[in-house]
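This part shows subunit A:
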Amino acid sequence: MKMPPALPRLIALLILVAVPLVEHNAYWLHVFSLALIAAILALGMQLLLGMAGLLSLGQGAFYGIGAYVAGALAANYGVPFLLTLLAGGLAAAAASLLLVPIVRLKGTSLAVATLGFSIIVHLVILNEEWLTGGSLGLMDIPKPTLFGVSVADDDVFYWVCLVILVLVFVAMDRISKSRFGRALSAICQDEEAARASGIRLAWSKSKCFLVAAFTAGVAGGLFAYHSRYLSPSDFTFNESIEIMIMAVIGGLGSLSGAVVGAFVVVLMPEVLRSSGELRMILFGLAVILLMAAGNLGIVGLASLAAAKLFGLFSSARAWVSKPREAN
Partner candidate 1 sequence: MLRINNLSVSYGPVAALRGIDLTVEAGETVALVGSNGAGKSTTLKAISGLVPPSGGTIEFLGETLNGLKPEAIVERGIVHVPEGRRIFPRLSVEQNLEVGAYSARAAMRRRRIREEVYALFPRLRERRQQMGGSLSGGEQQMLAFGRAMMAQPTLLLLDEPSLGLAPIIVEEVIRAIAHFRAEGVTILLVEQNAELALTLSARGYVLETGQVVLTDESQTLITHPKVWASYLGEKELEDT
Partner candidate 2 sequence: MAALLETRGVSRRFGGLLAVDSVDLDVTEGEVHGLIGPNGAGKTTMLNLLSGHLPVSTGTILFAGADITRLPSERRAAAGIRRTFQNLKLFREMTALENVMVGLHASTRAEIFHALLRTRFQKREEADIAEKARAALAFVGLTALADQPAGSLPYGHQRLLEIARAFVAEPRLLLLDEPAAGLNASESRHLVDFIFRIRSAGTTIILIEHHMDVVMPTCDRITVLNYGKLLARGTPKEIRADGAVIGAYLGKGAVAAAAAVRKAEAAHAAH
């Protein structure tokens, strides 16, 4: 007897939906919403790194671009919530076109070039006051409303994030099982062979960057409403590195892994917040230890364990039901 593959996902979704019904604490809801936003980021990264093998450290920059565009539109022009999210995504996607010349770089070169892009975007955010408010940050982002109804309450905003996360998840799932997804994993495994099969590398990679940037931009837009104050120091290249950790920690290439990874990376420092000076040491050690899980990631380990449990369970049931058969 085998577990239907969609079942764990469905259970996880139900649990996520139910969280605000059980946990009313504003702090935890706030942090969980942040984790949902991070999960959207991690999904975009999974497309890049897990599927296409593109080690991009530019996702933090797109996140920042999305956040600032959405935040500025909302604060200065009163553009409605969903439109600003879309605008954040589109702006990030448009900015990703700047990367087209460097998509042909590989491995470390790509990583470092995109890191450079992150650094440049951070400097622009920091220095171009007329555009971003500069080092003093962007303040007074209004509370989000949907169709005239405020969705700023911690629980409602959480659900809004969750809905968007689910949409992004389904989209990524479909992409991964499509012709485009197959082309990306072909590129990931052997570029020359992919070209020999008629796959246009620069074109496919640029599209991949574009989709990932769009996702990061949308996540940035959500973050703008979540924090309602944007500061350049939230969008340094550290952000990009953190996003990369999320994608790997849960299980490289796995979409559920990205979501779990995001929760781990966001929640762990929160859980450790009271451990004071030891906090980051414990976090660093945890990252190292989790890396020992190999490409299974947390999700892989968990499903192995679950499969074992499930196997135990079904064999136990077989054992229990035996006497009845004998009857």
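Simple rule for what comes next: a residue touches a chain if its C-beta (ideal position, glycine included) is under 8 Å from a C-beta of that chain, and two chains touch if they have at least 3 such contacts; residues count from 1.
The set was built so that all candidates are chains of the complex that A comes from, given by their letters.
Please read these numbers as outputs of a predicted model, since none were measured by experiment.
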Given options 1 or 2, the chain of this complex that touches subunit A: 2
Complex interface listing, subunit A residues touching candidate 2: 171, 174-175, 177-183, 185-186, 189-190, 192-201, 207, 211
